[in-house]
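Of the protein chains in this complex, all but one are displayed in their positions.
This part shows chain A:
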Amino acid sequence: MYNNMGPQPGMPRPPGNPEPGPFGNPFTGAGSGFIRGGLGAYGERILGSSSEYVQSNISRYFSDPQYYFQVNDQYVRNKLKVVLFPFLHRGHWTRISEPVGGRLSYKPPIYDINAPDLYIPFMAFGTYVVLAGLSLGLNGKFTPEALNWLFVKGLVGWFLQVMLLKVTLLSLGSGEAPLLDIVAYGGYAFAGLCLAGFAKIMWGYSYYALMPWTCLCTGIFLVKTMKRVLFAEVRSYDSSKHHYLLLFLALVQFPLLIWLGNISVNWLL
């Protein structure tokens, strides 16, 4: 019985034991190596093509965003004076240009008061949202949803400003201004809005005096800026057509800013 049992269980055991060892390890090693190498090559290809695509698009549609943030305290103060009191700006409105590599470019904001920046528009927009929330709270209508709605309203207003400036430039035969320049010019309107909003919080009746003033100042600022942009871009200068379009640009500021300045959750108001 002992001898009979011994060889019979032993026969199937030997072929079963070595199989999982050599079968599992090479498969795991080969699989991991293949997966790793494949993912690496494929990932590099994807990243390379996407970075090239993004860079080409960035260079095509946007200038360097870094340019618009080269500011300091002095520039911010002086620029705010120019935006809020454009008629007191005694200097010229022309941007300072410098030849770089044969291509015309302008000096950064830190060296040129007339250069557009994006810091003031962003901060003005943020201040506008904060003042809107404060105004809502004082009227007892503050809710986070209302504030989010006013944030969207501000963005829509900014977008309308940019579209207005873009269409004006296109209709005047010049479409070469960089998009970020237009975004910056459109964003300066919020600086005046913040002033009017703050006055409204302090004393309600001063709003009705300051709002038209703000619209007028913003209109003047935009007209003078757009005139310089046109002068820099357009060779021919059709005075009558340009004057009418610039006047239209200034007049549109009144309804647009009044709409933005009316802090309420109603869409049309």
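Details
To be clear about the criterion, contacts are C-beta pairs under 8 Å (C-beta built on N, C-alpha and C of every residue); 3 or more make two chains touch, one makes a residue touch a chain; residues count from 1.
Just so it is clear, contacts and distances are computed from a predicted model.
Per UniProt, the protein behind the absent chain is "Protein YIP"; the candidates were "Protein YIP", "Metaxin-2", "pyruvate dehydrogenase (acetyl-transferring)" or "RRP15-like protein". Screening A:76, A:216 or A:256 for touch with the missing chain picks out A:76.
The chain not shown here is touched by just one of A:130, A:179 or A:247, and that residue is A:130.
Seen from chain A, the chain kept out of the figure touches residues 3-4, 6-7, 9-11, 13-14, 16-17, 20, 24-26, 28-29, 32, 65-66, 68-73, 76, 118-119, 122-123, 126-127, 129-130, 133-134, 136-137, 142, 144, 147.
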